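Yeah, one chain of the complex is gone here, protein chain that is, but the others are all in their spots.
And now, chain A:
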Amino acid sequence: MTIHNLYIFSKNGVLLYYNEWNRLNKSGITKEEEAKLMYGMLFSIKSFVNKISPLDPKEGFLYYKTSKYSLHYLETPSGLNFVLNTDTASQNVRELLQQLYRQVYVEYVVKNPFCKLNEPIQSELFKSKVDELMKKSPIYLNRSL
């Protein structure tokens, strides 16, 4: 099991934070372009899922899986988007995303009066806490790939 990378988007699609751990394949475009592509795709999937669902969708889009990786998606009621890519075997990633939101984002970004909301996150404490949370999670297993 492993964690590849993490994106946090604001509700307007601004990339607030990006970090990667075990990422083997680079996209070959700049981080900004990649973030735009990613957000665009998520936006489309979200509306697609909500329209195509035969039942009343409660939570909407949660994750998708390819042969190589899974993309897990958490949208908060306030519109923040947390996106975490892991390998396909990972369990309880949603819980991890919830933790990330509750224990790290709220604590060290929302409660830090010098962090402007809807702008890329600068706080060093936030960055180290994200890293700490990911590395201590059972999903994170630093295999030599």
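The working rule: a residue touches a chain if its C-beta (ideal position, glycine included) is under 8 Å from a C-beta of that chain, and two chains touch if they have at least 3 such contacts; residues count from 1.
In this section, contacts and distances are computed from a predicted model.
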Chain not present in the shown complex, as UniProt names it (candidates "Trafficking protein particle complex subunit 6B", "Ribonuclease inhibitor", "Light-independent protochlorophyllide reductase subunit B" or "Translin-associated protein X") = "Trafficking protein particle complex subunit 6B"
Of the residues A:Val14, A:Ile29, A:Leu62 or A:Leu125, which one touches the chain left out of the display?
-> A:Leu125
Answer key for A:Lys58, A:Lys111 or A:Lys136 versus the chain not shown reads A:Lys111
Residue numbers in chain A that touch the chain omitted from display | 107-108, 111-114, 122-125, 128
